[in-house]
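One protein chain omitted, others in place.
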Amino acid sequence: MEHQFTPTHYFTTLGSHEPVLTVQPGDSVVTTTVDARGKDANREQVTPRGNPQTGPFFVEGAEPGDTLIVRLDSIAPNRDWAFCGSSVAPNVVRPDFVLELPEAGMAEWDVDVVNGTATLTTPESKLGRLTLPLDPMIGCFGVAAKGGQAISTATSAEHGGNMDYRGFRTGVTVYFPVFEPGALFFLGDGHALQGDGEIVGSGLEISMDVRFTLDLIKEHEIGWPRGENDEEIFSVGNARPLDEATQNATTEMLRWLVQDHGLDARGANLLLAQCVRYDLGNMFDPAYTMVCRVAKSLLPSGS
Amino acid sequence: MEHQFTPTHYFTTLGSHEPVLTVQPGDSVVTTTVDARGKDANREQVTPRGNPQTGPFFVEGAEPGDTLIVRLDSIAPNRDWAFCGSSVAPNVVRPDFVLELPEAGMAEWDVDVVNGTATLTTPESKLGRLTLPLDPMIGCFGVAAKGGQAISTATSAEHGGNMDYRGFRTGVTVYFPVFEPGALFFLGDGHALQGDGEIVGSGLEISMDVRFTLDLIKEHEIGWPRGENDEEIFSVGNARPLDEATQNATTEMLRWLVQDHGLDARGANLLLAQCVRYDLGNMFDPAYTMVCRVAKSLLPSGS
Amino acid sequence: MEHQFTPTHYFTTLGSHEPVLTVQPGDSVVTTTVDARGKDANREQVTPRGNPQTGPFFVEGAEPGDTLIVRLDSIAPNRDWAFCGSSVAPNVVRPDFVLELPEAGMAEWDVDVVNGTATLTTPESKLGRLTLPLDPMIGCFGVAAKGGQAISTATSAEHGGNMDYRGFRTGVTVYFPVFEPGALFFLGDGHALQGDGEIVGSGLEISMDVRFTLDLIKEHEIGWPRGENDEEIFSVGNARPLDEATQNATTEMLRWLVQDHGLDARGANLLLAQCVRYDLGNMFDPAYTMVCRVAKSLLPSGS
Partner (left out) sequence: MEHQFTPTHYFTTLGSHEPVLTVQPGDSVVTTTVDARGKDANREQVTPRGNPQTGPFFVEGAEPGDTLIVRLDSIAPNRDWAFCGSSVAPNVVRPDFVLELPEAGMAEWDVDVVNGTATLTTPESKLGRLTLPLDPMIGCFGVAAKGGQAISTATSAEHGGNMDYRGFRTGVTVYFPVFEPGALFFLGDGHALQGDGEIVGSGLEISMDVRFTLDLIKEHEIGWPRGENDEEIFSVGNARPLDEATQNATTEMLRWLVQDHGLDARGANLLLAQCVRYDLGNMFDPAYTMVCRVAKSLLPSGS
């Protein structure tokens, strides 16, 4: 079943808030998200800034210890304007490096959703009116946090949250551990495009039309968000510093390979050794995000 | 001019050792490297283990403050056997994660240099006789360290060293800062293949036939190793932890974009924001390596 | 006014929970705390484990932007038994260090509250029945977290929480930023004694009789918890890794010296340079704690 849902309010923490809609496993939802500062498709401020989330969506039958499946059916910018930071964050450059920049306001981009491009309009720089292809993604999404917590949409943890990874695009399937009854799925903070590391603290921030499908794996426990696309499976580690984010992602991948992909511990170690790939999700948020990827073609057949 | 050089001894520190050969800027060298444990093309132990280096090569006219250009003309495995670690290192998994593995000896691989593949032969695992395409690279190379130091080939710093990045393959041009007269170029520790992070502490360790060309940019100072291939330019940061390696690489890229690629500071910041890519070189050695990449197609034309 | 308060339920997150008592600024509260695992003075399990907190106490008139003053009038163990971990945590030893220990249950201690000592009773080791003087402290306390969050009592942040610093003992005055109306003060997780770093994940865990006095500084904003005793002032930084915890504490101290202690920026820098002391609070919890201390005798007189 497909639900059409029009949000009337938003949340800036991922916790046990009152659900806005209850769905059955297998149902799809068509809805919208506002941008990181709370502006909608009409550039109107409809809620305070801070990665406001659409949701939560209660999935009938979801219990702690299950895994929530989220298929990102469509992530589509729904306006012609985006903004982004214009100065690389101090945490991604050397402490003694001085960024000599004029005052750091937001940069602005014209977005052409028909042709799938964004063009820098301001500020002036030697880049001129740089035009880039869009690659829309969801910056912040996940489920109610564990242990009865309500965690800010500024950060991320085992429940997902503000991971700011450009791999969360249309067509990807994402898996989250369920910590609360109904899972309570939220999403928001769409980016029309983003580099690795989200090193200015933002992608091309924009409101979105989204469609996603929710499903469950009952009694199947995972430690961290996982995902897959046509080519690869990937695990996501969120923490500071990068070392610990990487440790979380690698540990989760080793467990996954053994649990679900037909490898023994020795085989999982040998496979990662020569074939693993890492992506830097973000190195800006309170928790950083590293992603550990393995090509599906390398997995034992049938897995 | 092309020099044929047959090594008779090797070094396990990068410092002001007696040169084995003096070359002119623009000259090429054809030589060999032994594997990380000091074994040559015949699998004979010809020097103690520890990433033994061929060299140093003295480049006539190189002075501190110059940049050494190294073109990797050819990096070719020269035997049919390689080995690698079989257990993921404790620093890339969570501290409380217990790797339940039988005793961790070296894994062995048959290498087919004609067809460009490697096949796992031992130990037994559910991977079976996994066959992978080769992607040969140099694990450890660079110049005499700065400040009169002699730095172990186990680690890396501004002078290069044991960076273990799979992007150092045939056809790549690498730039090193010059700290000592003659630059004193060393290389060794070839890998027939390696995953991101070198997370078992080794790639497919193998001896190599190599050809490289050395040249100079006079009075041109860089802070960290840089490189380029047909598609991209990249800067290399070496340090612990990963955060600091990433900071070094990003800082170097910002400087490079402004110094040599026609961008102003604002443009360099905006470009990296939405377009940068990071690769994890290694997360095993005493200093980790992160690589910051930018597509050449995004640089102002003519740069 | 002094309130006698007997808790009937406890919380394991610091957030906007229903207050258990409303007090006026300047009021004192006499109450009890259970141990980290939810056991009370009679060793009875009265609530689930996880640093359960007594409170929250609503302070009349407290608003975001104020500072809450907490004077720890008395922190007194109220039973004769404590427990602690028996194995140093993997995050405080080298990743390749193998702790060869028999299975790691809890150690137990006899506590003599009259004479102020604790004696190790189990497990057996070459320490024998080691007897140590008590130094009672509060492991986890603070106010409702910022941004509408509810944060687990396993960790800490700007609002305080599980800081596990042995300096939070009787006679100390602590300052917290106020993020929610009423501040909402919580406390629990008493330790009869604890080493630096809480490196086994616990001190001598015990239930407590406590007395504290709450007061306000109106319209006075601080960034992180601060404290003072007869000899010193100190600021507290909570984060991972230790570097960032130290950065938070040092930054807060610099601000404090300039805001409230009559120093200019130059003087604050020069004073810390030669006189600062750091204490490692904990290096076990999800956020670590570093404490930055300055002797009161070094501050400009009158401050």
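General observations
Letters A, B and C mark the chains in the order given here, with residues in each chain numbered from 1 onward.
Basically, a contact is a pair of C-beta atoms (placed from the backbone, for glycine too) under 8 Å apart; a residue touches a chain by one contact, two chains touch by 3 or more.
Keep in mind the model is a prediction, meaning the values are calculated, not measured.
For the chain missing from the display, the contacting residue among C:P77, C:G167, C:G182 or C:G203 is C:G203, taking the whole complex into account. Checked against the hidden chain, the listed residues C:S74, C:T117, C:N229 or C:T251 yield one contact partner: C:T251.
Considering the complete assembly, subunit B touches the hidden chain via residues 12-13, 15, 50, 147-152, 154, 239-241, 243-244. Considering the complete assembly, subunit A touches the hidden chain via residues 89-91, 95-96, 241. On the side of subunit C, touch with the chain left out of the figure occurs at residues 84-88, 91-95, 97, 99-102, 107, 120, 123-127, 130, 132, 193-197, 199-200, 202-204, 241-243, 246-248, 250-251, 254, 262-267, 269-280, 283, 298, 300.
FYI, only the chains that are shown with their structure count from here on.
Each chain's centre was taken as the mean of its CA atoms, and the one lying most distant from subunit C is B.
Separation between the centroids of subunit A and subunit B, computed from CA atoms only, is 33 Å. Here the spacing of subunit A and subunit C, counted between their Cα centres, is 34 Å. Across the assembly, subunit C contributes residues 241 that each touch 2 or more other chains.
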